[in-house]
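A single protein chain has been omitted from the complex, and every remaining protein chain is retained in its original position.
Coming up: chain A.
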Amino acid sequence: MNVDLSRRGFLKAAGAGVAATSLGAMGFSEAEAAVAAHVRPFKLANTTETRNTCPYCSVACGIILYAKGDVRKGETAEIVHIEGDADHPTNLGTLCPKGAALKDFVHSPSRLTQPRVRRPGSDRFEPISWDAALDRIARLMKDDRDANFLARNEAGVPVNRWTTTGMLAASATTNETAWLTFKVAKTLGIVGFDNQARV
């Protein structure tokens, strides 16, 4: 830790009134005062830089999101720039053209922000709540599995396969999410399945 500053803190706390600075001590107090007058009308603005993983593909490049405003300080944050994370071992700061256009993806008016359903016979998607969506998916999966699950093949060998439903999971996942996704799909007997755990 910086010894000089702790000493200043001590002097301040002790009420010694020693406000020594490099500028003041060298005889440039006027310059210091001019800077103080110059910045007086200004305030400080919070910005943030946040690490994340590019959601596009299973390469999972590291990215840095730049935002104006800091959510932790009770503000709203708006992403103003996204670039590759130079410290990330996978991409060392580089991004592919899709990754380099991520900011437009984040701010896109057509971005999917809630679950939607296209009902049989309909020509459009409608919003649906997460609860209703998950209930419906569970119901359909259960019915399909009850109808089509195959415990043994023609030769009587146990196979436990469910081939009429497939699952495609997203790429930007952690090891733990990938492991859980894999376990859920394989426990149900799903054969047609792909997720990050394959990579």
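Following the convention adopted for this analysis, contacts are C-beta pairs under 8 Å (C-beta built on N, C-alpha and C of every residue); 3 or more make two chains touch, one makes a residue touch a chain; residues count from 1.
Simple rule for what comes next: contacts and distances are computed from a predicted model.
> Which of "Protein FdhE homolog", "NADH-quinone oxidoreductase subunit H", "DNA-binding response regulator" or "Glycine/betaine ABC transporter permease" is the UniProt protein name of the chain not shown?
"Protein FdhE homolog"
> Write down which of A:39, A:112, A:147 or A:168 is the residue touching the left-out chain.
Looking across A:39, A:112, A:147 or A:168, the contact with the absent chain belongs to A:39.
> For chain A, enumerate the residues touching the unshown chain of the complex.
1-5, 7-9, 11, 18-28, 30-32, 34-39, 42-51, 64, 70, 72-73, 83-87, 91-94
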